[in-house]
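Before we start, here is the structure in question, set down as structure tokens.
Of the protein chains in this complex, one is absent; all others appear in place.
Letters are used for the chains, namely A and B, taken in the order the chains are written, and counting of residues starts over at 1 for each.
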Amino acid sequence: MSRFGIVPRIKLRKIQEAVSSGKRVDGRGLKDLREISIKTGVLDKAEGSAEVHLGDTWVMVGIKIGVGSPFEDTPDEGVLICNAEFVPLASPLFEPGPPRENSIELARVVDRGLRSAEVFDFSKLGLIPGGKVYMIFVDLYILNHGGNLIDASAIAAISALRNTMMPVYEVKDDKIVQTDKKKPLEVRKTPVAVTVVKIGDGLLVDPTADEEEVMDTRLTFTIDEDGNICAVQKSGSQGLTSDEIKAALELALEKASEINGKITGTE
Amino acid sequence: MSPRKKKKKWNRVDGRDFNELRPLKIESGVLPNADGSAYIEMGKNKIMVGVFGPREMHPKHLSRPNMAVLRCRYHMAPFSVDPRRSPAPSRRDNEISMVMRYALEPAVFLDRYPRSVIDVYAEILEADGGTRCASLNAASVALVDAGIPMRDLVVSCAAGKYDGQLVLDLGDHEDQEGEADVPLAYMPKLDMVTLLQMDGILSPKEFDGCISLALEGCQKIYETQREALKKKYEVEEEEKKD
Partner (left out) sequence: MSALFESRDLVIPGDVLYEGRIRTGDNTYLRQGKVYASRIGLVEYGRGMVSVITLEAGYNPLVGDTVVGDVVDIELGRWNVDIDASVAAHLNVPDAIDAPFRPDIVMPDILDIGETVVAKVVDLDRWRTPILSILGRDLGKVEEGFTIRITPSKIPRLIGKQGSMVKMILKETGCDILIGQNGRILINGEKREQEDIAVKVIGKIDREAHTTGLTNRIQEYIKRLKEEFD
């Protein structure tokens, strides 16, 4: 990865040629995913956690459950907050500082996927009506940027949530008290994000960091286990034809069930 | 009760002896994108350190004409503590970043790389007392892993006082509830202390005792750092078969 953020032309050409030939630089076909490994319960101080390796990409997610104030328009519902940290040790291109548009986009796309898939029944996460509710914090930490951060983060987020034990709070005399009890966080769906990238005339899944550097544009679909689309995000400065969008969606649907199998299979 | 019996019965909250370190594990070369890296578990602490450089410094006006700048960043993940904390750097994070830099600078040959920067990023994934020491232990290994020329390794450990007794390597509970905490960093072959702080109250004799204890702890940790660095090159027996 270039330290100066410049993509050498010969690298761009090599990637384009590889994509045209159907055999990518790392030997994969356009529709092949890299190896995925998922580990849950890796952090003791978090109520839920997961560590995902997707090729060279390494993401860690911690779930913290707290108590706080609800949003004004939904006073009896729990709150979900997703945050992503592109920490500088993950890539020479990440600088320390407050979240930039890339990490904000990633957090929001993962958040939309969880929300639209209705992973949680927020009405069951209230405590004091109009006063206090459960807060679910999903903190996405990128440890190594090897490309396709959104998909890896979404896998880590849902894997961590599926293994989250919530502390049980009770209301006693109008006060919130934490009990010794814990119960599993109820997770109703398993949404999965699949990013499709366009390079020349080729559409490919699971881009490496190099492929992302030279891509024309990127389209991410978040899909639940029933094949419903829960979120869509197009990012990047070139356009897509409607045929390309259809083709990308087909590809994403195929891959979503593959990834879903990996998440539910590793329990 | 005779004094000897008293000493034998005294146990720390986790059952350790007064001069016993928490379980320690260090791995080097774990981050593919970093020039050098190390991961450490010290008790329940889980810390990742990545090193980049020497590389061009931006902004240029902060660079030094005759030597490299060493930049350290100590940062805690929101899920590293209970309750969750904000990812924004706190004043404590800033201070620790600075003392880490002072602890590492004497060990690095900065004058080899004019106008460059060497960045050391410590990410605390899980915290349980003594994170600055653990970060330094990993940072040291990461700098060697990056091939940056160094005079010596830097080893770090804290000693302190808990429940009237001098103890080595305080966990979070001992740190919060104890009478004093003395983190220290040391270059073992050159016999030089590069970080020394104290929080709490101690008599001069106790302070001396803490330093001795911490130096003892450093000698043991140094062996683990050495093993971590060597291990990367011992993988060859497996790889040879490919």
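Assume contacts are C-beta pairs under 8 Å (C-beta built on N, C-alpha and C of every residue); 3 or more make two chains touch, one makes a residue touch a chain.
Predicted model only: the values in this text are computed from it and were never measured.
Trainee: For the chain not shown, which residue from A:Lys11, A:Lys31, A:Arg115 or A:Lys262 touches it across the whole complex?
Mentor: A:Lys11
Trainee: Among B:Leu31, B:Val49, B:Leu125 or B:Val144, exactly one should touch the missing chain; which is it?
Mentor: For the chain that is not drawn, the touching residue is B:Val144.
Trainee: Which listed residue (B:Asn19, B:Ser116 or B:Ser212) would be found touching the missing chain in the intact complex?
Mentor: B:Ser116
Trainee: Touching the hidden chain in the full complex, which residues of chain A are there? Just list them.
Mentor: 2-4, 6-14, 18, 21, 23, 27
Trainee: Where does chain B touch the missing chain, residue by residue?
Mentor: Touch with the absent chain occurs at residues 35-36, 53-56, 65, 68, 107, 109, 113-116, 144-153, 187-190, 226, 229-230, 233, 236, 239-240, 242.
The working rule: only the chains that are shown with their structure count from here on.
Trainee: What is the distance, in whole Å, between the centres of chain A and chain B, each centre taken as the mean of its C-alpha atoms?
Mentor: 32
Trainee: Which positions of chain A touch chain B when the two form their complex?
Mentor: Per the stated touch rule, the residues are 1, 3-4, 43-46, 49, 56, 58, 60, 62-64, 66, 83, 85, 87-92, 96, 98, 137, 139, 141, 143-146.
Trainee: Could you pull out which chain B residues touch chain A in their complex?
Mentor: Contacts found on chain B: 31-34, 37, 44, 46, 48-50, 52, 55-56, 73, 75, 77-84, 87-88, 119, 121, 123, 125-127.
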